[in-house]
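Have a look at the structure below, then the notes.
The complex is shown incomplete by one protein chain, all other protein chains being positioned as in the whole.
Here is chain A:
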Amino acid sequence: MFLAWNEMKNNKLRFSLIVGVLTLVSYLVFFLSGLANGLENLNKEAVVKWDADGIILTEESDINLPQSSMNPDEYDGNGASEYATLGQFNAIATSGEQKSPVAIFGISEDEFIMPDVTEGRAFKYTGEVVADDSLREEGFQIGDELKLSSVDETLTISGFTEDARFNASPVLYGSFETLQKVRFGDSAENRDYKVNGFVVRTGNLDEIEVADSLQVVPTQTFIEGMPGYSEQSLTLSFMIYFLFIISAVILAIFLYVLTIQKISIFGVMKAQGVSSGYLAKSVVAQTFLLALAGTIIGFVLTIATGYFLPAAVPVAFNYMDMLIYGAVLVFVSVLGALFSIQTIVKIDPLEAIGG
């Protein structure tokens, strides 16, 4: 550490450049992880909000909520500690100049999937909905009348709730009557009620027995089955993994060049009896410090940038993820240093002193 630290202190420019590169790499890693996380949230927020263990859909729906349709009495709650019926319908909501795709959830107010209302009040009458607060950020307000794209009905926002987006669309929570009206317009009264799925909480999903035409889907599988979800998160994960490799290689190259430059110094030290182990430890310590500094600066920069980003950028930082990514980054950087260690071990003190 002594050698490592003093060398860095006396070659500030050289080592600042390395820290600079590592900072940029870690900045990108953290930002991508935030983006991956944010995009995932965009898709799954409303599902996570249920805090449920699984969902019952029809076999033929291919784990796609809008494509699943069944009668409200097709599941009786066996094997579940709690269950909730869910109807869902996608539409475009318009209020004056504001326009937004929405996912309308038909639920019962006494079900566990009923969201906490953070502003305004819960829906009470047919046509009232509680909206995700991303709509508020877009300019929608309580009392706004929402015209829908496909039917001649209007909805009224009675309140807002937090973190409720489904498949990137803000969710509007309303009663089943509301959903029925939105779905079928004037003919609603003549139609049977249909639901899209049953959300269940249970200790063991296997205990739930359903008809052959239905399937019990664990929440995680349901989320991963959302259109585009896996593709998105895999792409971003790949980018992050590649950045790990890139940072390891960059650091390996830098340190290798620095080590080559120091061969004669190391050689002289080895001639004096300083062990290869001590020199190797010094290089590893140096790498660790450099990687740690770069990662911390990158982290701070990422958080700082997060404050200035417009709401439209779906970045959400998960500090636990970032901690893990940061640790991995430092770890692979140190791996990169191992490359230089074999060079140090091979240095012949005899050559270094010109014997």
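To be clear about the criterion, a residue touches a chain if its C-beta (ideal position, glycine included) is under 8 Å from a C-beta of that chain, and two chains touch if they have at least 3 such contacts; residues count from 1.
What we mean here is this: contacts and distances are computed from a predicted model.
The listed options are "Circadian clock KaiB family protein", "Putative hemin import ATP-binding protein HrtA", "Septum site-determining protein MinD" or "beta-galactosidase", and the UniProt record of the chain not shown names that protein "Putative hemin import ATP-binding protein HrtA". Only one of the listed residues, A:L24, A:V48, A:I142 or A:I265, touches the absent chain: A:I265.
Within the full complex, the residue among A:F112, A:Y193 or A:Y278 touching the omitted chain is A:Y278.
Check A:N11, A:S108 or A:Q342 against the missing chain and you find that the one touching it is A:N11.
Contact residues of chain A toward the unshown chain are 2-3, 6-7, 9-11, 265, 268-276, 278, 349-350, 353-355.
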